[in-house]
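A protein chain is absent from this complex, but the other protein chains hold their places.
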Amino acid sequence: MPSASDTVTAPGAAPAPPGPAAGRPRLGRVLTIAAVVALAAAVLAFPGLAPNPYILSAGIVVLNYAVLSTSWNFVGGFTGYISLGHGALAGLGGYGTGLLVTKAGLPSLAALVLAMLLVALIAVPIGFAALRVRGASFVIVSIALVLIMLLVFQSWASVTGGSRGLVVPRPFPDLLRPEHHRVFYYLYAGLLALALGVWWLIDRSRFGLGLKAIREDEDKAEALGTPTFAYKLVVFVVSAAFTALSGGLYALWFGDLDPVFQFSILTGSYMVLMALLGGVRNLFGPLVGALVVGTALEFFKGSFGNTPLHLVATGVLLGLVVMFMPDGVLPALRNLFARFDRTRQSSIREVSAAELRDQRLQSTGGKA
Amino acid sequence: MPSGALLFQSVILGLLLGGLYALLAAGLTLYFGIMRVVMIAHSAFLILAAYLAWFTHERLGIDPLLSMVVTVPLFFAAGVLMQRGLLSRLRPMTLTMMSVLLTFAIAVLIEGLLGYAFTGTQRRIQLGYGSASIGLFGARIAVVKLIAFGLAAVALLALYLLMKKTKFGWALRATIQQPDAARLVGIDTEKIAGYGFGLGLATAAIGGTALSLDTTIYPSLHWHWIGPLMAIIVVGGLGSVPGAAAAALLLGLMQSLLQIPMGTTWAQTIFYLALFATLAFRPQGFFGGRLAQRF
Amino acid sequence: MASEIELVDVQAGYGRAAPVLRGFSVAVPAGSVVCLVGPNGAGKSTVLKVASGLLKPRSGKLLVRGRDVSGLGPQRMLAEGVALVLQGHSVFREMTVEENVLLGGYTIADKAKIAERVEFVKDLFPVVADRWRSLAGLLSGGQQKQVEFARSLMVDPKVVLLDEPSMGLDPKATSTIFEQVVRMRDAGAAVLLVEQNARRALETADIGCVLDLGRVHISGPASELLADPQLGELYLGGRPAEPPVAPKR
Amino acid sequence: MTASLETTDLRKAFGGVTALDGATVRFRHGQVNALIGPNGSGKTTFFNCVTGMIRPDSGRTTYRGADITRKAPHAIARAGIGRTFQLCRVFPRMTALDNVLAAVRPGGVLGGLRGARSRAQTDRAREWLTRLGIEHLTDVEARNMSWGQQKLLELAGVLMADPETVLLDEPAGGVNPALLDRIGTLVRELNAEGRTFVIVEHNMDLVMSISDHIVVFDRGRPIAEGPPSMIRTDERVLGAYLGV
Partner (left out) sequence: GGGDDGESSGGDGPIVVGISLPLTGDFSEPGKGVQQGYEAWAKIVNDSGGLLGRQVELKILDDQSNADRVVADYEQLIGSDKVDLVFGPFSTRLVVPSARVAEEYGMLFVEPAGAANEVFQQGFKNLFYAAPAVANDHYNYLAEHILALPADQRPKTAAYAAMDDPFAQGTAYGLKAKLEAGGVRTVANEVYPPNTTDFSSIAAKIADSRADVVVGGSQYQDGVNLIVALQQLNYQPKLAAFSTAPTNPEFASAIGNKTEGILSPTGYSQDAPYPSNKEFVEKYTAQFGSPPEEDQANAYTTGQVVAAAVTAVGCAEQGECQQKLVDWVRANKVDTVVGPLTWDETGKPKGAHMIQQWSGGEIKIVLPADAKEAEFLYPKPAW
């Protein structure tokens, strides 16, 4: 099961409880693989099925959200540091790419990659400052990050274009708009696959377990020999790099950058909302969240077009998730299934002291 | 080199501004330092209160200050409800993080509802004494700013006395730190925590009204406020009302003075510089200073 | 005569999980000490949480002086004269020792009474007096425990529930606490004591009760339990049966 | 025998309180050492300084001859010093198994990307849980355990990390006496494998029965040291600590 959840039995848990539970992981794995294949097929087939370029562009927006929230989840999901400021990293990626194209005259793809590297580099000092503090202070710092970037990019007009914005030339000037959308759709799909792959790799690794230990108790992890600061910094930089790639791709696709929208707290909070909704401890959590929220945003826009009720709907949705599904949709679904299987719920010691002694005598018998 | 008159005028403006900041940040200090809740929606409630003040003035023609008769108890009740109905239901383990998101949701909700009710148009109360001012050694002090400053001073003093000198203040702090133990010494923790939150929101009602006297409001204005206010409470030392007040005055003054050489936009960065400096050199804040929980 | 506090056939547990207490009963008469011992995770702390109102039992009854009080919260239980000292560390960390101790008297209206109790606990635990204005969270583990105990001694409850009061305390402070237990019993209180320092606790207690798997395994006069060799091996520990073994390698 | 862990004149004051007042202590390699003393005498602070979790105001710590005074906690852990906490620290939302597995060090940059739940490590983790009598809790999240269970779990985690020197802060606090005998045996077994122990403990039966060498702290500095037989009768110790 590709999952960061700590409650799930590790694969091949040999002496695990007998009974119905023993067969489940295998079935679960089959189901998961089937679901992943189906999802991938659906994603790839989408452009062919989209009735018009507008729907396709909406698909790109959703994929962009999916990449962003998956990137966010490198920090949020593993280490439990909730950043409301990841929008700033996406904005930096976007502006970086845009400026490298317009000011340095780099080809678009090179600009994208270089911007990612630059943002990863900038993420080191940012992470250095932000990760020194924990919990609530970190949230504040992350919010501050967005606000600072907004100030800088608005005021430093000579370089960034200020509030006049920055126009990023098209990478494929000859393509018609629908074709343009199609190309970017697949670019985003590839980026998403890459982000998911890396997340999966970390999730099952020792590095990942160390990050989760940080989430639970940082001092304790440190005492066990985990270089917590380096771990956090590394994962922050990885997260920043993916976020920047997503932002850069967006800049190339969208073409117009405006500081107010590139450095908006809302972007960061949408990432959090999506990841949380799907389930931050799950590989596909942010993706599921992005599908739900992204589609919902388009839908709200359609139904409440000329009122700010889309904000109300977003707020209510986020509130409901926090109150009733704090672990996300995927874990909630799993719990639903688990409810039919109550055998493993007990936490009390199921062996009496006498039995324990007997076991021990057997096991130590050989040694003593 | 700016003239002496400009410096003096800027100092006065900075102090008046700092006083207002102190009031606006007071509630945040309460929830954050004492209750471990990061209340992103605080500034949204400020704006809501400002809108209610504007609305009473616009519709009923009465002085916006009178709206506090309604908004203060109303906000108090809303705070109690919010704590009892929502925040107290969050898991204690993840309270800090989840409260960020929950209050964020509430902020967005308020913004959306304000936009729905009053549209996104910028509003400003038009008072008879709106542009009146009094002279002081060559500087001018706008009457509305003076009123806001007075409100801030009174509200902050009352809050401080309440927290330090009354049994309620103690019970509130105990409740947040060890709810089980607090219940075991006989504190009605639910009630106390609810009141604490209500108190925070009540300050938002006062702050919002003060704010409305001399500024433009629009639904998304709260994003503009949340950053500086958060910076203030971190610099002041989370949870310390006097600390936040001192930090607010200082930062207000610095912002005002820095505007002379740097202009409005860059001057705002002082908040974030102060924030980072604090976290780098003295994470417990410069004025408060509570224990950093480690072992 | 009815017991001061009595649990009758209590089932209790956490969340949706299987019950921790599975039909547990115990009665503590006035002026006596009942000591609860048992392996880790047997459910001892759970018993005290039920008895103090922190945890609502799923079924079964909680009686105080014969009255059914199942389902009352901790404040109401305090009003009934039932007080609990929690296991582990429950001082108000970011408040001073003074504030901690005074909060122990939160329910007392009489200022003179409070002052009198403050003198009493300061006397009992020197560290409380020494560190009166320190933040409690900055004290050492054992000092915090003493502050905690002092806080709970501010009131004079009729029923005292103690969850491993001696844990982390040095021998002197441990003695002080056991002395207080005896004093409270002599003053007519009913004490329900959970201890892993089992031999010491049973020496102080009148009645012993061994809990395992959420049920009473055996109960009886404390001295009898102490003498039972099988119980000793399973629950009370003792001199190691065999001397430390030299390992293979 | 050589000194393994040695401190010279460690000092640490918190505001007005002097927690460590010139602690000069030597713990020998391959011994079970005990550190005892009244509440507030500075034992935990000593551990915190040695493991780098707080910076001493002055003084030096050396481990196997190398100065570790200013190293980061994780570096000290990697140098071979493991510890438990008096107030018991576990990873609350991880299962017992993952709690123990989290103690495994990645080893190298790429080592971090190796699978966390390899067969070999999982087996070792299960063995530790079994040896501490909590194997039935393998898949239970730590937050749902009783106090004593968490205490044992923490111990299992530290041992899994396989440190050469183990600092235990009140391992017996809240642990059932029957199991305590077990822990005592375990410590002796591990010691015989070559591990050094430093144990802070108020349970004198345990201290006297397992330790080779005892250091007694009072007011932030050692006031006596020696083998159990000597400490048991030392008058300063009796006065300051045992309270008789």
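Per-chain residue numbering starts at 1, and chain names A, B, C and D are given in the order in which the chains are listed.
Note that a contact is a pair of C-beta atoms (placed from the backbone, for glycine too) under 8 Å apart; a residue touches a chain by one contact, two chains touch by 3 or more.
Every value quoted in this text rests on a predicted model; they were computed, and no experiment measured them.
J.: Determine which of the presented chains are touched by the chain that is not presented, and list them.
T.: Taken over the complete structure, the missing chain's partners among displayed chains are A, B.
J.: Which is it among B:89, B:140 or B:282 that touches the chain not included here?
T.: B:140
J.: For the chain not shown, which residue from B:81, B:153 or B:260 touches it across the whole complex?
T.: Final answer for the missing-chain contact: B:260.
J.: Considering the whole complex rather than only what is displayed, give the residues of chain A touching the chain that is not shown.
T.: That gives, for chain A, the contact residues 51-55, 57-58, 61, 151, 154-155, 157, 162-165, 167, 176-178, 180, 254-256, 258, 260-261, 301-303, 305-308, 310.
J.: Going by the touch rule given at the top, which residues of chain B touch the chain that is not shown?
T.: 2-3, 5-6, 9-10, 13, 17, 115, 119-122, 124, 126-128, 130-133, 140, 142, 145, 215-218, 220-221, 224, 256, 259-260, 263-265, 267
Methods note: only the chains that are shown with their structure count from here on.
J.: Pick out whichever of the two, C-D or B-D, is joined by more C-beta pairs in contact.
T.: C-D
J.: Roughly how far is chain C from chain D, centre to centre by C-alpha average, rounded to an integer in Å?
T.: The separation of the two C-alpha centroids amounts to 27 Å.
J.: Suppose each chain is reduced to the average of its Cα coordinates; what separation in Å results between chain A and chain C?
T.: Those two chain centres are 46 Å apart.
J.: Can you give the whole-Å distance between the Cα centres of chain A and chain B?
T.: So the centre of chain A lies 32 Å away from the centre of chain B.
J.: Chain A: which residues touch two or more other chains?
T.: Residue numbers touching two or more other chains: 219, 347, 349-350, 353, 356-357.
J.: On chain B, where are the residues touching two or more other chains?
T.: Where chain B meets two or more other chains at a single residue, that happens at 294-295.
J.: Give the list of chain C residues in touch with chain D in this complex.
T.: Against chain D, the touching part of chain C is residues 14, 17, 38-41, 45, 87-89, 127, 131, 134, 138-143, 145-146, 164, 167-175, 196-199, 233-238, 240-241, 244-247, 249.
J.: State the interface residues of chain C toward chain B in the complex, per the touch definition above.
T.: Residues in contact with chain B: 52, 54, 73-75, 78-79, 83-84, 86, 90-95, 99, 102-104, 106-107, 135, 137-138, 148, 151-152, 154.
J.: For the complex, which residues does chain A have touching chain B?
T.: Of all residues in chain A, those touching chain B are 80, 82, 84, 129, 132-133, 135-137, 139-141, 143-144, 147-148, 151-152, 154-155, 219, 265, 269, 272-273, 276, 307-319, 322-323, 326.
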